[in-house]
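Structure, as structure tokens:
Partial complex: the chains shown occupy the same locations as in the complete assembly.
For reference, chains read A, B and C in written order, and residue numbers begin at 1 within each chain.
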Amino acid sequence: IRQGFAEVIFCQSKTDEHLVQIYEDLYKQDREVFGTRASEHQYECVKNIIPEIQYDRVSRILKYENKEKVRKGCIVICTGGTADIPVAEEAAQTAEFFGNHVERLYDVGVAGVHRLLSNMDTLRKGNCVVAVAGMEGALASVVAGLVEKPVIAVPTSVGYGANFGGMSALLTMINSCANGISVVNIDNGYGAGYISSQINRLAIQTN
Amino acid sequence: IRQGFAEVIFCQSKTDEHLVQIYEDLYKQDREVFGTRASEHQYECVKNIIPEIQYDRVSRILKYENKEKVRKGCIVICTGGTADIPVAEEAAQTAEFFGNHVERLYDVGVAGVHRLLSNMDTLRKGNCVVAVAGMEGALASVVAGLVEKPVIAVPTSVGYGANFGGMSALLTMINSCANGISVVNIDNGYGAGYISSQINRLAIQTN
Amino acid sequence: IRQGFAEVIFCQSKTDEHLVQIYEDLYKQDREVFGTRASEHQYECVKNIIPEIQYDRVSRILKYENKEKVRKGCIVICTGGTADIPVAEEAAQTAEFFGNHVERLYDVGVAGVHRLLSNMDTLRKGNCVVAVAGMEGALASVVAGLVEKPVIAVPTSVGYGANFGGMSALLTMINSCANGISVVNIDNGYGAGYISSQINRLAIQTN
């Protein structure tokens, strides 16, 4: 396995010309290309030059991915609610693009802790777990109490009122009383996908 | 049951003379007296005039309580960790002084969710539940998901770093995705004892 | 009285297909259905499949409610100003849907404290009181000083300047010097409706 991962395009706020150029260049070079935070409009622009490009409205990922890629090891990605799924999918598809096998456990938030407990088998398969949650963000603490693998916590901006655009979830996760949690920026699914890929790679490197 | 509860003395930052005076007056009037946030030194002062006064170093409550008081109904008080016990005891003893039966479930934090789950019988006994937790304060969400009674959440200042003296726990609780949670001030065990007494009283009034 | 309350739909940010599906399923199952934070557009969508559905532009509640429901006990809901009414109505209609009798006392803010004082009869009818207020949110303190029942305080985002989207009202309520107040999230009428229903249910359960 090579050291670094393929370059990922952050589409947000790029001009159309600039974006199309980058997609064209990377696609020519790698026969693959992967971008996050793409808009519907950006999809249309890129499709003109790469007709096989694929856009996922949920994760807002715009990519063309090699179909034969083998996905190794295991990363588990769970969310507190359904509104956290777009961020979780950004993480999941990033990790898949980097060649990792991903298991999804969505809508297993702590207000109904039995949904999480009835999925302990899946949860324990991961070499690491990504916990995505907004509002009070308590999912990460409960998960980290249940598994002995590193937990990457992703606060989301889901919620309202005193959630301060995700800051409440971030603080919950940073102050967690459970062992084995580290945190990335609010809504940063990409970052969680990246670091979980680094960890999973370490776990599988000698297999 | 009469409407209001007995007057409670907030000892903190009162002068010695003033405090001793209030204790003396209330004791004479009610043959009972109850104060929160008392220091060791304040205990010594009051003992001079009310030798039977009792001081609890954990809750910092300084009281003389009628021994035959009947404690009715049920309030469950749980904490995330052992460091939250002083605040929980302020709540518990306030509620007991107001004539309520209290069940304690301490150190059942979400990093080990099975401790909580193995106490479901106790948890469900309460007409309401007081959830006391610092750090990330996730206990309230998990508890509210498990019971169908009002949950009074008490954030504590336990923790360090980005806990902002309890603000992180307060935000967690205010933003909870679980139904049936309302929140009092950081470390306000007294307030939680008071409001849970009001709720328990409603539940038992016609029995 | 059964333990839990009926499921409530949080309409905000759900896709049209998803929302219509949930309304259809719940309606089939219960012959009732109740959702909060619905938009005009979502109303149109749901009306296509449930023509008898009703939309309230003030509270943004989209529901079909069994007409013979008996509403028991009493919850009093008061607001500081007229701009707080949408949040108060979210609370009131939630409580009514859960089978509680509600009394409304709107626009009784503390800048004219006599309006509140001249409604003491109504205020004292409640097994609990919901106090909804934005700007400085002082209503909850005054109300809690006047009644001996639990007060659920709902800060609203009404105001401008240094109100920080409702945070000033939330802090006022959390720091209240009056006994018997607990607080829910900014603009969380639903949450206040839920917890006041739990409290009212306790009060009426044996009648």
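FYI, a residue touches a chain if its C-beta (ideal position, glycine included) is under 8 Å from a C-beta of that chain, and two chains touch if they have at least 3 such contacts.
Owing to the predicted nature of the structure, the values given are computational and were not obtained by experimental measurement.
*Asks:* Given 3 placed copies of the single sequence, how many copies form the entire complex?
*Replies:* Full complex, one repeated sequence, 8 copies overall.
One rule holds for everything that comes next: only the chains that are shown with their structure count from here on.
*Asks:* Would the interface of chain B with chain C count as same or different, where same needs over half of all numbers used to appear in both copies?
*Replies:* Shared-number fraction above one half, so same.
*Asks:* Can you pull out the chain pair that has more C-beta pairs in contact than any other?
*Replies:* Max contact pairs: A-B.
*Asks:* From the C-alpha centre of chain A to that of chain C, how far is it in Å?
*Replies:* About 36 Å, centre to centre.
*Asks:* Compute the distance, rounded to whole Å, between the mean C-alpha positions of chain A and chain B.
*Replies:* The computed centroid separation for chain A versus chain B comes out at 41 Å.
*Asks:* Quick one: report the Å distance separating chain B from chain C, using the average Cα coordinate of each chain.
*Replies:* Once rounded, the distance between the two centres reads 27 Å.
*Asks:* Residue numbers in chain A touching 2 or more other chains?
*Replies:* 161-163 - these are the residues of chain A that touch more than one other chain.
*Asks:* Considering the complex alone, what residue numbers of chain C touch chain A?
*Replies:* 13, 155, 157, 165-167, 170, 185-188
*Asks:* Within their complex, state which residues of chain C touch chain B.
*Replies:* 3-5, 127-128, 148-150, 152, 170, 174-175, 179-185, 191-192, 194-195, 198-199, 202-203, 205-207
*Asks:* Give every residue of chain A touching chain C within the complex, in rising order.
*Replies:* 83, 160-163
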